[in-house]
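As structure tokens, the structure follows; a few thoughts come after it.
One chain of protein is taken out of this complex; the other chains stay put.
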Amino acid sequence: MKFLYEKDLRQMKYTILTSTKHDETVRAIAERLGMSDAKLRMMLIRRFDMSLLENLESRWQMGQRHANDGDPVAEELGYELFTRFIPLVDTETMQTIYTDTQAMTQEIPFEEAIARGRARIREAILS
Amino acid sequence: MSILQKIKNTVRSRSIHVSYVDVGSCNGCDIEVLACLAPRYDIEQYGIYVHNNPREADVLLVIGSVTPQWVDKLREIWDKIPEPKVAVAIGNCPISGCVYARRGTLTSPPVEKYIPIAAQVPGCPPRPTEILNAILSVAPLIFKDYEEKQP
Partner (left out) sequence: MKKTVDVSIPLGPMHPCWKEPVRLKCETAGERVLRAEVELGYMKKGIERIMQGRPWQEVMFLAERVCGICSVIHNMVFIETMEKISDIAVPPRAAYLRVVANELDRIASHILANFSYCYTIEHETLAMYLLNTRETVLDNLERLTGSRINTAYMIPGGVRFDLLPEDAAAMLADLREVEEEMKRHVRIFETGPLIALRSKGIGFMSREDAIRAHTVGPTARASGVEDCDLRLHHPTYRELGFTQITRTEGDNFARVMVRFQEVFQSIDLIRKCIDTLPEGPIRGGGFCKAGETSYAGEAPRGELTYTIRTDDYGRVVDIAIRTPSIMNIEACAHAMIKDAASIADVTSTFISSDPCIACNER
């Protein structure tokens, strides 16, 4: 007799992400992060549970409406958006990326520092 | 008929444990099964006790067309129910799939593919009285003289 009921959920999670609204949301998040949506989808399936995936659209909307850090660097990086609203990166990693980028803006131009910061966020998500 | 069988018959006719499993419906039949608990219909006056534990159930009420997660699990639940047991399909969904048996669906009705069904209560959803009536009429057919009917 079987005592464990763990089942492979990847197919069902993918079904959730392919509905109209979720697909749009995944594309929007991928554009914001500057990564391909197939890779993002893979990471979402690996990290999030099914109810969080279902709620992705509302969280993304609320994140865009309410996440503000009052700081251009944090805003560009999506500090609160990607830790609290859509928990793709854990808070400690985000904090180090944020402080490093903040320090970098003193030395190199703002856009370049942000670009480097975003690259590190992508790395953190894919790791 | 032995005395033991007689005692079993008497006891079984007044103590039916019901378990229900929703394998992907709209929830309408669920709440109609729940409504049977209400003092108006009072399912317990007939000796029927509803709780959701298949290991001590006699009657399994199956609700809904079968979703991907239930394809293998429904059979497991059925195997856990001790003999004698009976499954009753509530609503149109387990019988034919109702509105979900269309192009693009994720379900795979009917339930009969997975477990043997003894009685069907069609309706979308059926009334609580119909559900009650079905349980009361199918249970004696299966449970009376169960041991003697065994080959």
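Annotations
Which chain is which? They are A and B, in the order written, and residues in each are numbered from 1.
Just so it is clear, a residue touches a chain if its C-beta (ideal position, glycine included) is under 8 Å from a C-beta of that chain, and two chains touch if they have at least 3 such contacts.
These numbers were taken from a predicted model, which means no experiment stands behind them.
Listed by label, the shown chains that the missing chain touches in the whole complex are A, B.
Checked against the full complex, the candidates B:Thr10, B:Asn27 or B:Asn133 give a single residue touching the omitted chain, namely B:Asn27. Checked against the full complex, the one of B:Val18, B:Ile48, B:Val62 or B:Ile77 touching the unshown chain is B:Ile77.
Residue in contact with the omitted chain (choice from B:Arg14, B:Arg40 or B:Lys149): B:Arg40.
Seen across the whole complex, the unshown chain contacts chain A at 5, 9, 12, 15, 19-21, 47-52, 54-55, 57-59, 61-62, 66, 84-85.
Mapped onto chain B, the interface with the missing chain covers residues 19, 21-32, 34-35, 37-40, 51-54, 64-65, 67-70, 73, 77, 98-100, 102-107, 124-125, 127.
Just so it is clear, only the chains that are shown with their structure count from here on.
Between the CA-based centres of chain A and chain B the separation comes to 45 Å, rounded to the whole angstrom. Within the complex, the chain A residues that touch chain B are 1-2, 5, 7, 11-12, 15. Within the complex formed with chain A, the residues of chain B that make contact are 68-69, 73, 76, 79, 106.
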